[in-house]
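Below you will find the structure I want to go over with you.
What you see is the complex with one protein chain gone and the rest in place.
Coming up: chain A.
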């Protein structure tokens, strides 16, 4: 099969055009259609079928296994686009990647090829880790696989609160294979429902949820279900290791989905504040509202910087993903949750209206987005993962040690990405975090090309980062007793990482004398959140961001990439809203 050589950007553009063309009245991606499905708690089957026809599934399958997934930033950008239109659709469709990724990482090539074929032909794959009494703690799972007397395995127990457990034909299941458990006591199985004898499994009823109401959130119970030997993914005892590595990729994908929701929230709020009249002055021109819009725009740019660097890091800084993905998953959904909550205030009563009202979209978006910060490892679980890595992060920072080539590739948005190698994933980053360790170097470069006010902001970010690492070095804890204040340090670490990401991106794309607005917005926002004193003149940049936001054509989105000097005309990537 010779796939047409399309660059990632053109595929994304084609998807954006498709989504826009399906957004008209009565069509599957129209706000009304999606709101109605949500109200009826009905699966968005038609929207998913259009994504299938577009070929999105091929991007869940690596090229070497017969699909089109080469560049992770491409598939994540597409998921962001779908998320702008609807998170229920994005979570339901994107689930297949989560279901399959363990096989890409640890499966036999032949098993991966077969799975790739099933996926491109339309099969949905689910991933079942959670049980009724055990979520974040993977080592507590009770679902068990025993060796069957005549070969293969017998799987028993219940997985619950699982996306697509009922609709999927294939389910990746984490099961206990050693009675004592422990990190080598679990294995992964790819369960093919069509090969199970009747009565050996049953799907559990759909669970009503706060958001993404149409999604198939259910569960599956196994009753001595016989699995063939080749259902095992990787080696016996490799399950936890594989899943932890898989999460490095899927958590990064969650950040991309979150950014899509953030794009939509900002667009809806901007259009509302332009349209609604309070007295005679449009809301957007009132100083307080303008400042709030600017703050939200800066917050989203900062989150965007993390998302962009994280998805490029999958290729460029693969061994550091234990840090990068934890930052992305902890920071981006929390930042977007906060942006959405503050914009909801701006909409006043309109933010609370339900389906049927044009503004009902905002309330739905708020409900849908809340789940992103919970599944695939909550913000707290990810902060906990960061804290466990503090000693290494401090060590690398103090030694001034980072992967220079990897950092240049991860933060150079136009630099071609090296091929992804799953064997470079590591449970813990040996090199700390190059994005943060390389901050001083980037600040020195900024000093040479930026205005004095921008250079001053970057120096303050560097100071804050240095102080933070001293505090991180003091954190000591006994097993399972992470002190509460360490979570505050983790949040500050995320902010420093975000500011550093923005800085690196700017340094690599902005010629001397280039536009500084977006970067100043990001740094002002990060410093404010870090508790640094930011003065009034510095905050004015937020108003500039607000003005830019409300002056763009209705229905358009502008991501951070659009600020980073694309090869073509600057606005060529603007997508039309659905």
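Keep in mind that, in the parts below, contacts are C-beta pairs under 8 Å (C-beta built on N, C-alpha and C of every residue); 3 or more make two chains touch, one makes a residue touch a chain; residues count from 1.
In the analysis below, contacts and distances are computed from a predicted model.
Colleague: I notice the complex is incomplete. Of the names "Acyl carrier protein", "NADH-quinone oxidoreductase subunit B", "Transketolase" or "Branched-chain amino acid transport system ATP-binding protein", which is the UniProt protein name for the chain that's not shown?
Modeller: UniProt lists the chain left out of the view as "Acyl carrier protein".
Colleague: Among A:17, A:40, A:53 or A:139, which residue is in touch with the absent chain?
Modeller: Of the listed residues, the one touching the omitted chain is A:139.
Colleague: In the whole complex, not just what's shown, which of A:228, A:354, A:430 or A:554 touches the removed chain?
Modeller: A:430
Colleague: Among A:152, A:391, A:466 or A:555, exactly one should touch the missing chain; which is it?
Modeller: Result: among the candidates, A:391 touches the missing chain.
Colleague: What chain A residues would touch the chain not displayed?
Modeller: 139, 182-184, 240-241, 385, 388-389, 391-392, 395, 426-428, 430, 478-480
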